[in-house]
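Notes to accompany the following structure.
A single protein chain has been omitted from the complex, and every remaining protein chain is retained in its original position.
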Amino acid sequence: MNEEERLKVLEEKAAELRRLAEQDGLDLGAELAVLERKIAELRRKLYAELSPWARVQLARRPDRPSGLPFVQALCEAFFELRGDRVVGDDPALRGGLARLAGNRLVLLFHHRGSTPEEQRASRFGMASAQGYWKAKRLMEVAARLRLPLLTLINTPGAYPGVQAEAHNVAGAIAACIWAMLRHPAPTVAVILGEGGSGGAVALAAADRVLMLENATYSVISPEGAASILWKDAKVAPKAAEALRLTAHELYALGVVDEVIPEPMGGAHADFAATVEAVREAVLRHLGELSRLPLDELLRARYKRYRHVGAQGPGA
Amino acid sequence: MNEEERLKVLEEKAAELRRLAEQDGLDLGAELAVLERKIAELRRKLYAELSPWARVQLARRPDRPSGLPFVQALCEAFFELRGDRVVGDDPALRGGLARLAGNRLVLLFHHRGSTPEEQRASRFGMASAQGYWKAKRLMEVAARLRLPLLTLINTPGAYPGVQAEAHNVAGAIAACIWAMLRHPAPTVAVILGEGGSGGAVALAAADRVLMLENATYSVISPEGAASILWKDAKVAPKAAEALRLTAHELYALGVVDEVIPEPMGGAHADFAATVEAVREAVLRHLGELSRLPLDELLRARYKRYRHVGAQGPGA
Amino acid sequence: MPIRKDKRERYVEVEVSGPREPLWVRCEACGELIFKRKLQENQYVCPRCGAYFFLSARERIAALTDPETFREFPPPQIPEDPLGFADQVPYRERLARARQETGLGEALVAGEARLAGYPLTLAVLDFRFIGGSMGVAVGEALYLAQAHAARARTPFVFVVSSGGARVQEGVLALLQMVKVVAGRELLAQEGVPYIAVLTYPSTGGVLASLGSLADVTLAEEGALIGFAGPRVIEQTTGERLPPGFQTARFALEHGLVDQVVPRAQLREELARLLRVLAEEP
Partner (left out) sequence: MPIRKDKRERYVEVEVSGPREPLWVRCEACGELIFKRKLQENQYVCPRCGAYFFLSARERIAALTDPETFREFPPPQIPEDPLGFADQVPYRERLARARQETGLGEALVAGEARLAGYPLTLAVLDFRFIGGSMGVAVGEALYLAQAHAARARTPFVFVVSSGGARVQEGVLALLQMVKVVAGRELLAQEGVPYIAVLTYPSTGGVLASLGSLADVTLAEEGALIGFAGPRVIEQTTGERLPPGFQTARFALEHGLVDQVVPRAQLREELARLLRVLAEEP
């Protein structure tokens, strides 16, 4: 019996104890506590042992909960808004108005697609200039309506293409960062899968940045780092380690506010549970943020990013 | 001797009297007053007799003071800014940072060109979507730097083209109007030549709207109105009359704040004098506006446009 | 049986029971003679070929609001014919004729209403009234409707069907573009949502002002959306227009609108939108 199977058995046992305690009014508190400690430990061990490279693979799975299906499961209502009003629309970066547990908000998310055609059309979640100009526009809509922003990130990075450059994808990403910094309402970013470099950070300058347990967030892909720094694409697993791109490592670095646990085996193993975990975390953080007066919210956001990476005496 | 020649003779005579009065300390005040009254009367008569259609022709002269040469003569320093940051640049609607009698400001102007190549390149002053998106960007620069806006208008209208539509020229014009209404500093618009419909109004939602004496400002070209309403392009002169597109008529309608007199024969007859007249008027209005606190400025601007055209009891 | 082609171009009425109440209508697209009640039930979409007929402002309001919830705003008191304009027909006569033909006071009908229970402020242009053009009265009514929406904190919905600014009111009409944007600023200041619905045709000064500044922009299938009309573009530039130019689909592909909605689903889509936009869920 491997550790994952052992964990399953323990979890079933704990569930049974809980059922018994409820049904028959037995006091099984002590037994349950022991069991739960064991489960937590095993779980931690199991996941701590997942190599960063293994997590990169999990984060990239095409069946990972993400994109439009995720949004539709997450919100009671979603109305998609399209187009940047100058050049076009981008199927890889989508967004719209949503209602989440009664709250009105503007949602932005990467869509990688699940069918081959969808994946081709959305370039596997690599958004072009139109996508980021649209994102900026929707941030402006949200600002006008004083609505919170929720971003769901899952992209290998912005699309590197001739048209993207011609339409100023760099400027669009910069504009998104600026708009998020100024946004006059709470902002929450969740990295669901890959958080690839500039294409991710454009949607991640939020009050709270959450990551699913096996999501990654990185300045460059491990393959890219391997071929640039090691001159050898095959050392990508090693690069993945060096880059500190996992949720737990980034939490330790103070870059991420919360690591959202995934169902056993990874988020793809249980779509509904993943959605529910994200939903719970987002609502909790939105709730906390919405209790702050606007000037305090902005001051805290500003301070967070003003000091990022600088813990020295200059900070 | 026609009236224009008679006017010239009188003006020369007055100039001589003034010289004499200065040189020899003679008291020629009474004589001068008589002469000046005569001149003013003749002038009024001469110009009052210019038909709207004749003014349309004057306003459209290719040698009319306008565009880049006008700006270079008007300002001590001008630094052109180019590009809309998404699609491209437009040579028909230009702009930049300027210093005018010591004042920093952002300038936007139509450029029709004087050589045939320039005229082709700038489509005779018909700006496309890129031009109006650029204008909106420069308004944002001016807003960030709290700089006054000065616009110099001379366009037959926005360019009606496939690319203009694809890049949302309508949205760009609307965005310019909105940006001008919100602009956190004084705004002055001067119609130098043709003020053609939406392409003109995009730059004309200002605190003060000035017009050169023979400039026109119209919802549609007289030719357009003639062919749509009269089904006969040849009645354009009649349409020009009906449209009330001259500076004096628009002043009477309360749409224009000041009519800037032109040199005899029209602005093209004396480039330097035209520039000087515009400069004087602009500085006077900017001076008045810059004495107002910002909230008062915005309130007055807002009130002006909120009530435009509505003098009835509903206003 | 006289056939009269009215100003709606694609809307042909066959006068059967006198000039007031035609019972049958002929579809110009496919030639079908359609019983008017049936056409009405089908929201003025040809049941045979799917062609869109013009909707009058009142028909549009009936199609988009909960029954008996529409309360019209009083028309603004605006002096008529500010320029004393006359072309082949004096403007006053044109106005009188438009009033008689449409039963409307002006090209805009505005009021408050409910849709799927959600309160909203609604302004609808009627193309039959001098091409749905915006003069001082229309600009004023649009301004006042927005001011009402901002005060009442109800989403503002603007259904566009317009050839642009009203030529007969000259620069005063042109400057309504600024006035309606001043109204739009009121909504923004209050954080009240603005939804534009672009239909056939959404052009000129109405598109280049309020029509382009919505938080959410829906295009009705069959809409024509563009600053300059296709004929003007061809004549001025000599450019060949690409197929589908200025259609709703073209606007969507070029990022100019959020969604293209078939008329039959417009009401439902607006309700879906209000569900995420309304302050109370």
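Per-chain numbering from 1; labels A, B and C assigned in written order.
Basically, a contact is a pair of C-beta atoms (placed from the backbone, for glycine too) under 8 Å apart; a residue touches a chain by one contact, two chains touch by 3 or more.
In this text the structure is predicted, and so the values were computed from the model without any measurement.
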Touch partners, limited to displayed chains, of the chain removed from view: A, B
Touch criterion as defined above, residue of B:Arg43, B:Arg104 or B:Arg182 at the omitted chain: B:Arg104
Of A:Val219, A:Met264 or A:Leu283, the residue in touch with the unshown chain: A:Val219
Selected residue (touches chain absent from view) among A:Pro160, A:Gly265 or A:Gly287: A:Pro160
Touch criterion as defined above, residue of A:Asn103, A:Asn154, A:Asn168 or A:Thr274 at the omitted chain: A:Asn168
Of A:Leu10, A:Ala73, A:Ala121 or A:Leu229, the residue in touch with the unshown chain: A:Leu229
Missing-partner contacts on subunit A, residue numbers: 158-162, 164-171, 173-175, 177-178, 181-182, 197-198, 201-202, 204-205, 217-220, 225, 228-231, 239, 242-245, 250, 253, 255, 302, 305-306, 308-315
Where the unshown chain meets subunit B, residue by residue: 77-89, 96-99, 102, 104, 130, 134, 141, 144-146
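By our rule, only the chains that are shown with their structure count from here on.
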Chains in simultaneous contact with subunit B and subunit C: A
Chain whose Cα mean lies nearest the overall Cα mean: C
Contact pairs, highest-scoring chain pair: B-C
Between subunit B and subunit C, centroid-to-centroid distance (C-alpha), Å: 33
Computed distance of Cα centres, subunit B from subunit A, in Å: 53
Length of the line joining the C-alpha centres of subunit A and subunit C, rounded to whole Å: 42
Subunit A: positions in contact with at least two other chains: 85-87
Where subunit C touches two or more other chains at once, by residue number: 212, 254-256
